[in-house]
Structures are given as C-alpha cells and as structure tokens.
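Note that one protein chain is taken out, while the other chains of the complex remain in position.
Naming follows writing order (A and B), and every chain is counted from residue 1.
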Amino acid sequence: MATRVQALDVADVAARPHRYFRRMYVWQWPIRVFHWINAICVTVLFSTGLYIASPILAPAGEPYTHFVMARVRQIHFIFAFLFVVNFLWRIYWFWMGNNYARSGFPFVWRRQWWRDLFRQVGDYLRLKRGHVHLGHNALGGLSYTIFVIALGWAQIFTGLSLYSETVPSGFWGRLVGWVIPLLGGSFQTRMWHHLFAWGFVFFAILHVYIVFYDGQQYKNGLVTAIVSGEKFYQEGDIDHDTWLS
Amino acid sequence: MSKADVKPTTYDVLRELGVDRRSFLKFCTMAAAALGLDASAVGKVVEALEKKPRIPVIWLHGLECTCCSESFIRSSHPIAQDVVLNMISLDYDDTLQAAAGFQVEEIRKRIMKEYPGQYILAVEGNAPTKDGGVYCTVGGQTFLEILRETAEQAKAVVAWGSCASNGCVQAAHPNPTGAKPVHKLIDGKPVINVPGCPPIGEVMTGLLTYILTFDRLPDLDRIGRPKMFYAQRLHDKCFRRAFFDAGQFVENWDDEGARKGWCLYKMGCRGPSTYNSCATFKWNNGVSWPIGSGHGCIGCSEANFWDNGPFYERLSTVPLPGVDSTPDQIGKVAAIGAGAGVAAHFASFLVRRTMSKDKPDESHVSADRD
Partner (left out) sequence: MSTQRVVVDPITRIEGHLRIEAMLDERGVIKDAMSTGTMWRGIEIILKGRDPRDAWAFTERICGVCTTVHALASVRCVENALGITVPENAEIIRNIMFLTQYVQDHVIHFYHLHALDWVDVVSALKADPAATAALAQAVSPSWPTASPGYFRDVATTLTKFVQSGQLGIFQNAYWGHPAYKLPPEANLMAVAHYLEALKWQKEIIKIHTIFGGKNPHPNYVVGGMPCSIDLNGDNCINIERLNYVKGLIEDATRIIEGLYLPDLFAVASFYTEWAGIGAGIGNYMAYGDVPQNGIGDVSKLRFPRGIVLGRNLSEVHPLDLSDASQITEEISHSWYSYPGGQQALHPFDGVTEPHYTGPKPPYEHLDENGQYSWLKAPRWKGNAMEVGPLARLLVGYAAGNTEIREVVNEALGRLKVPATALFSTLGRTAARGLESRLAVHWLMAEYEHLVANLKAGITGTADTSRWDPATWPAEAKGFGFTEAPRGSLGHWVHIQNGKIANYQAIVPSTWNASPKDAKGQHGAYEAALLGTPMADASKPVEILRTIHSFDPCLACASHVLGPDGRVLAEVTVR
C-alpha cells in the first residue's frame, strides 16, 4: 500500500531528532575496511599507472643511483596485489555478510529492481527526495557492479596477465596468460588496462558527489556510514528494501 | 623421424672406412646373395644403402617479401651453405632453385609422393583467401591450394616469419587480400611458428638443426613458438633496462639521452611486449640489434604488430569503430564529462534550494511506496 510521508517539520526534527531518525547498523566492518582499502588502492594504482605509462621525471647521472621507474612499478604491483586480495575478500563477504552486503546485486530479472532503478534516476534528476534505502538503491548497486566489480575483474585480469609477461610459462602466465591473445596481444591488453583505469576516475567523481548529495537529501548519514557503519532512517522508511532478500 | 634417418648410411660408413665404390658394389652383391635375393635385386640394395638420410625440405613462398630467406642466408652458425648442402635436402625453394617452371613443380609432387610423412614443409609468406585465392598463384595454381596439398603429407610444418605465423603486413588492417597465417589454413599437422620480420638467421638455422640433431621437435609455447627462442621479452634482457628502471628515457632522436644510450620506452619501444631472441643473440652474428642501434623495437615478432598504433607511441588508439583516440584522451573526456554533470546537478540543486525557501519543501516528500 502506498503511503505518503509528510513534509518534515524542521523545527520538530531539531527538537526531537530521535522521533524522526532511527539508527541501523548497515555496513559491517569488513565492508567498510574493503571500501577504504579499495579507495586507497585505486588512488595509488591510478597515479602510479599514469607515471608508468608516461614517465616524466628524468633523473640525471648514472642509472645505478636511481630507481624511480622500478620503484613506481613496484608500488603499483604491491597495491595491485592488495587490491586483488581485498577484492576477493569483498566477494567472500557477499555471501557471509548481512543482507546489505548483497544489496548492490543487480536483480535484473525482478521487475521491482528495474522500477527502482528508473525511479532512482528520475529522483536524482528531478532533485526529489524520493525513495529511501538502507542498502544500495538499484542505481547505486548497478554502478558498483559495473565500476567496482566488473571493472575490478577487468583490471585484475588485464593487470595480472601483463604482470605475467615476464615469465609466460609461470604461475600467473598459466592462470591468466590466456587473456593476452584473447584481447589481441600484449599491446592491446595494455591499452584496455589503461582505458579501464579511467573508469575508476569517472566513477569516483560521480560516487563522491552522489554520496554527499544523497546524504544531504535523505539525511541518512551516508557519509559517516562508511566509517561507523550506521545509517539513519525516518519512521516508515525502512521496508522498501524487502526486494533484497 | 625414424632413427635410421639421422644416422649415416651404410655407404657413408663404408666410405669412411676407406672402402671404394667398386668394393661397395661388390659388398652389395654379396649382401643380396646372402639374403637369398636374385641378381635383379642388387640395384635396390645399392640404392637402399646409399640413400642419404638428409631430410627433404619443401620451402614454399606465398605472399611475402623474401626477407626470411635473406635472413636464413645471413645465419653465421651454422652458415646456410652447411644447412643446405649437408644437413637437409632443400628440394624445393623458388628463391634458390636452379630449375624453373614445370620442372620445379614436378619436384614438389615427386617429393610428396616419395617421402610421405617424412619431409618438412617450410612456409615463407602466407596465403590470400579472398576471391578464391587469385592474389597469389604459382604455376597457375593458387598458393592456398598448393599449401594445403603440400601440407597433407608433411611430417611437420615450419612457419617462417611473421607472415606465415601471424599474418604480418599484408594481413594488417584492412587485409585487402584476406591473407591468413599457416596455422589457420591447415590442421592436423604440428606447426612450428617462427615469428619475426624476419626471424633472426641463427634462430632459423637453429630450429632446423635442433630437429635434425636431437631427432625431435622442440618444446613449443602456447602459440606454437619454440621456447628456446621466444620464452622471454626483449625488455627483460635489454642492456638499456638499467636506464628504464632508473627512469632515464630518450625523449627525442639524437638527444642527450639517446647519445648516452638511455631507454627507448618513450620513443615507443615494443621491447616490453615482444618475445624474441634479439637481446640475446642480436642480429647478423651478434653485431647489433634495433635497440642497440638507437631505434625502439617495433615488435615485429608479435601478432598484429602492424595494427598497434604508431610505432612511436606506447599507447594505441582504442580499436572501436568510429573511435580514433587514445585511452588517455577518452578517459580525460569522460572525467571532464562526469565533473561537468556533477557541477550542473549541484548548481540546479542549489537553485532549487534557494527557490524552495519560499515554498513548502516538496523535495522531502517521498514518492509512492510499495
């Protein structure tokens, strides 16, 4: 049954916040840890990646006194492995975590999911407060699926296959070496790896903005939630997440 | 290859022991008699004992530029002459053959008949497949047909160079003749890919002598290349690697870095993605190699190397129809687009907020709830 929420009485909210805002522990600590490690990894990987693609510092003198490119690559590789482990951890937690840990999954076979998706797009565009979720809304979930999960897989496969080029017959080569011929050779693999990396930048800009915007619009504590794990909701807001389970 | 094929023949051994031909023939007669054969069989015995074990090689030329043959004769150890005169029996090769015309084609057919499953087919160049293969014909027959026909009875197929092993220049976009590498045109035969434009001479003779000396085919990697020559990237064996690791790069031709031998990565060097022996054997008996002489590697032994964008850029353009930009250009546009979208959205949000100060706050009304 459809209900309508009354316009907030701002004065009342200020006077009796507990009446309006309830707290809910949504993001369990593994999710939060994943988020921040991922954020750090992506930042480091992107900036070191840019340098590797087009190194600009040119130290003078004999080469044995410098190790710039090698060091940058080393950092890139270390954070790449951290990224991979963290990523796999998140996937593990998809099953082990609470329902919210699964809330980003694109339930494309459910009409409700699609309805939610379009409504969310409409809400954002029309600057409406709209529908409130405690987990991910369909649009958010979709964008995480594309820009975190799919892109993450793509970077892991292309990245590790490039990493394996040193010893094609070694462990990594056997594991992911097939990616290179699939994409039309090492050079093309590198090109895709580089292009995909920009996907994170694109995503990060939108993500950060939406988080702040959403937090402001919904007054749901979205920004602090990724630190504390807790989100706020108003009375009567909660049940729409039922399509999740 | 059967064991008997690589051993010297009886005749060789006898010759080496100082037995002359007359005694040899006598020996054959006696051998025939001992075996209870009549006189008419003596000729056959002579032939069998005399028959040299050199393995027949048919060397075909399709769409190519003959640089592989040229490279082959640049080999310094062994020199090509030794290979051709003492190790293999190069029975068919349009580039070196003394005879011409139907006499050569006759040789090819005869070898196929006399040595089924025993000869090596070496292919230089590849076959056009478009329009029924009319873009390359030999003796009135399409090369495609000749290739398939000759491969049928071959013991193994050696695909010389990038043309035969991965297509090379005529197969570069848009591949006007539909040229295809050998392994895509024949099946059921071991194909040894020896890519490079051309391969290093010593790699070519090395492969043949490996087969003859050790009586087996070498270990091949995932894409059919002999591991002994194509296991590592140039980049991992390059003498400029120290400069790469240090971050010291040539920025333009003949600049300070170029004179000091700094890394050619920023000049588009393909060493980091190219598997070949250039950094180890180098070229023309170890004199130099492309990176050694100041030009980056162009990756001539890698599949599709012609279509990897300009040779002097490390990033190719994105190969999607209608796109002619590098990942960086696309990425920057996407980032700017995202930023602009955010800015527009935020601006309208602010406008809306200012306006809504005077009105009841609509924005906090949620939509229908299910």
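Note that contacts are C-beta pairs under 8 Å (C-beta built on N, C-alpha and C of every residue); 3 or more make two chains touch, one makes a residue touch a chain.
Since this is a predicted model, take the numbers as computed values, not measurements.
Counted over the whole complex, the shown chains touched by the missing one are B. Contact with the chain not shown here comes from a single listed residue; of B:R148, B:H295, B:K332 or B:H345, that residue is B:H295.
Looking at B:N252, B:T280 or B:S348, the residue that reaches the missing chain in the full complex is B:N252. The residue from B:R54, B:R148 or B:R352 that touches the chain not shown here is B:R54. In the full complex, the hidden chain is touched by chain B at residues 47, 50-52, 54, 56, 61, 63-71, 73-76, 79-81, 84-85, 88-91, 93-107, 128, 131-143, 145, 168-170, 172-177, 179, 197-198, 201, 239-240, 252-255, 258-261, 278, 283-285, 287-295, 298, 300, 306, 309-312.
FYI, only the chains that are shown with their structure count from here on.
Separating the CA-averaged centres of chain A and chain B is a span of 43 Å.
Within the complex, the chain B residues that touch chain A are 221-223, 227, 231-233, 236, 242-249, 251, 257, 265-266, 270, 272-273, 275, 299, 302-305, 308-309, 314-316, 318-319, 326-328, 330-332, 334-335, 337-339, 341-342, 345-346, 348-349, 352, 360-370.
Within the complex formed with chain B, the residues of chain A that make contact are 2-8, 53-55, 57-59, 63-70, 72, 112, 119, 123-124, 127-132, 165-169, 177-178, 181, 184-188, 190-192, 194-195, 197-199, 201-202, 205-206, 209, 213, 217, 237, 239-240.
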